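One chain of protein is taken out of this complex; the other chains stay put.
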Amino acid sequence: MDLCGVQLAGPILNGSGTFDAIAARRAFGDALLERFPFDCFVSKTITVEPRQGNPPPRLWEAPGGMINSIGLPNKGLEGFLAADLPQLAELPVPLCVSVMGFDRDELALLVSALAERDEVALVELNVSCPNVETGLIMGADPGETAAAVERVRGLLDRPLIVKLTPNATDPAAVAGAAEAAGADAVSLVNTLKGMALDPRSGRPWLGGRTGGLSGPAVRAIALEQVATVSSRVSIPVIGMGGIASGEHAADFLAMGATAVAVGTESFRDPAAGRRIGAELAALGGGAAAATADLPA
Amino acid sequence: MDLCGVQLAGPILNGSGTFDAIAARRAFGDALLERFPFDCFVSKTITVEPRQGNPPPRLWEAPGGMINSIGLPNKGLEGFLAADLPQLAELPVPLCVSVMGFDRDELALLVSALAERDEVALVELNVSCPNVETGLIMGADPGETAAAVERVRGLLDRPLIVKLTPNATDPAAVAGAAEAAGADAVSLVNTLKGMALDPRSGRPWLGGRTGGLSGPAVRAIALEQVATVSSRVSIPVIGMGGIASGEHAADFLAMGATAVAVGTESFRDPAAGRRIGAELAALGGGAAAATADLPA
Amino acid sequence: MSGGEPRTLAPPERRRTEITANEKIGAYSLITGRDPDGPGEPRPGQFYMLASAERWGGGEGERPYLPRAFSYARARPGPDGVELSFLLEDVGPGTHRLGELRPGDGLHVLGPLGIGFTPPPDGRRAVLCGGGIGAAPLLCWQEERSGGTEILLGFRSAAHAECASLFAGAPTVVTDDGSVGRQALVTEPLRATLEDDPRAAVYACGPPAMLEGVRALCAELEVPAQLAMESGMACGFGACFGCVVPTRAGFVRLCVDGPVLDAARLETALTPGAGH
Partner (left out) sequence: MSGGEPRTLAPPERRRTEITANEKIGAYSLITGRDPDGPGEPRPGQFYMLASAERWGGGEGERPYLPRAFSYARARPGPDGVELSFLLEDVGPGTHRLGELRPGDGLHVLGPLGIGFTPPPDGRRAVLCGGGIGAAPLLCWQEERSGGTEILLGFRSAAHAECASLFAGAPTVVTDDGSVGRQALVTEPLRATLEDDPRAAVYACGPPAMLEGVRALCAELEVPAQLAMESGMACGFGACFGCVVPTRAGFVRLCVDGPVLDAARLETALTPGAGH
């Protein structure tokens, strides 16, 4: 299939931050590359400066899912380019790099650095963070999102995906603004803001106090947002949120998604992406969707 | 305990639309009144005109919860006052009537009619619907919410609760606007927008196409919103969303709620409210919270 | 009973019963629970909301999460409370889990709920007409109406038809595949008996398409009919407004205004989302 001009063997991506191919290769060796679970690999979100992330505990198991407060630990742009990018380039699938900036200059810095590297097939803007200049969550506000996309659009000759947050009154308006500003695709949903208390102390369990809910619990919410966004934009939509089977993936495709991403389900089985792709292909629709856009 | 000046025997309410005391009395007889599950009864939301509600199917079982697309069926204001109110007045606990208007004039009509009836101890404004004049979801927009509260505030000499929707970028801003406009309390969360497909046809399952997610799946989201809203307003907060045990109730109280409401869990057991109240009392904290505000 | 309706009131809380038997009856399971705290005389056509006490929602299960509705098939007095039997067809996670219960296991019940069957008006004879698992509520209805009932049952196959043996007398059985009785829909013998003698009252339970066939036939022949219907239910006691079916007078909640409805109230017995 074709995703914004990038050829993929199938419609299954990973959700950013839910699969570290470098760490997985340490655990699984080169067998990981031979049986790679995804048709396109999305990196964990990187920022300009290195980040340690949030203090532990970072995980909470919730009904039908989990809450994480990871806090975007990463080596920073330089560390990523030097240490991670060469290893990610060895993966058997196209690479999408996810970036987050705390203001537009940071975003521009990240995108222009990636634009120079041929290993990078696509770039995803993670806009689920506050703009430190305006205080607004970029991805919850159409104007903020449009301004971010406009700032970086000219810096990159490859597809630009905007990852939407579900914690917004009208994600479709944000998607529309991203499209108008030149985004090539949107992906959704990121995690939903959530919280859990330590049963012993009655105080917030997570080191970051609040976290993001993911997994089957959010599937119905994600599917509704994907359906609404798909009906509002004409660029490709990458759907995710609680996908754990080929049937779930088919539901997202039926509601207008061009591709889907698997996140939390990979924690239960690193091969989940491969299984879901196979189940989808067996359903027929998925295979059709996956090949429909291939050039004749 | 005291909720906006209304004395309650404990902090457990029902979520609007999740318990029909009149129908339940047909099924359970007067034993329902002897072992009434809630400390305050909240009616299903009523509108000015009668409504049939959405076509079936109206229910979908989701991971850790359910999606409903009921569509606010009700007898309309006149039918409610004539047929339902006298029966609800027989309940052994104070009555809160939930109302929804499709514009501010409707809200004013509803609130002034209720203001004339002594059986009504509190009124809850369900603002999770679009304002037909502006097209905005009232409860997602601070300005819309404030305007609605201002319009009805002077019409009612009893406590006015504003029920917030979680489908908003910043529910705390909406809560703050409601407080500033004169609301006596806020309650949250209403259901989260969600969707499911018919496994056989691949088309939306629910007659209303989309619906609202409730139950344990939304608990973490609800708790976070209750914590954030509680830290932003000084009026009482009524917390709900997936509460199924005394521990869950205690979590909401610990994060600043004054009282809690039980919704979906009542579908699994009509006595859930009573059980949760007893579990909360056994935890100690709940009993303390429940009596802390009693006049000495 | 209240207000003359065939409705026995339920205690206002879920209670735990203990499974005393689980028998395979061909393709179905007949599970029985001892219910010391519930009323001894539910009315035929009433139902209970069931959930297994273990591995069902609330800390254990993703689905089933909500309880499931089942007509009671039998209620027999015992020394330690009424013994309630339910006839189950395994169609999904809830019925599957219930079918796995073993003697000694806990079964949560709420009920009896809803309105049951009303006796035939003006001396008409009762004709009980079941499709598949719809035989369940007809079993107790036959037991209560000592003698004089005619029973017509349709099944998919011989394995499903085995449950006909639970009925007294000699039910007329037809099957989709002709493996037991004639190969026919149950509306065929129903038409025959009604055309033969229309002084009948029909009591039918089964899949939506069959109920619609019965409804249309009885309307045509001007025979009164009561249909025990199904729809997706979350609560069973009128709380969620989820179980509505369309009637000539608008939507009604099947759990409090049904599940038995007079066929004359319906334009159609087909409801979107009901059946499987």
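The chains carry the letters A, B and C, assigned in the order they are written, with residues numbered from 1 in each.
Note that in this section a residue touches a chain if its C-beta (ideal position, glycine included) is under 8 Å from a C-beta of that chain, and two chains touch if they have at least 3 such contacts.
All of these numbers come straight from a predicted model, not from anything done at the bench.
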Revision key, fill the gap. Out of A:43, A:169 or A:266, the sole contact with the unshown chain comes from A:266
Check your understanding: Which residue among A:168, A:244, A:259 or A:280 touches the omitted chain?
Key -> A:244
**Study point:** Hidden partner chain, touching residue among A:53, A:143 or A:182
**Key:** A:53
Point to revise | Footprint left on subunit A by the chain that the document does not show | key: 17-20, 22-24, 26-29, 31-32, 35, 37, 44, 52-53, 55-59, 61-66, 68, 70, 73, 205, 207, 215-216, 244, 264-271, 274
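We take it that only the chains that are shown with their structure count from here on.
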Check your understanding: For which chain is the distance between its Cα centroid and the global protein Cα centroid smallest?
Key -> B
Review point. With chain centres defined as C-alpha means, what is the inter-centre distance between subunit B and subunit C in Å?
Key: 34
Study note, to complete from the structure: Averaging C-alpha coordinates per chain, one finds the centres of subunit A and subunit C separated by a number of Å equal to 48
Exercise for review: Note the residues in subunit B that touch 2 or more other chains, in rising order.
Suggested key: 62-65, 215-216
Practice item. Mark out which residues of subunit C touch at least two other chains, giving numbers and ranges. Key: 62
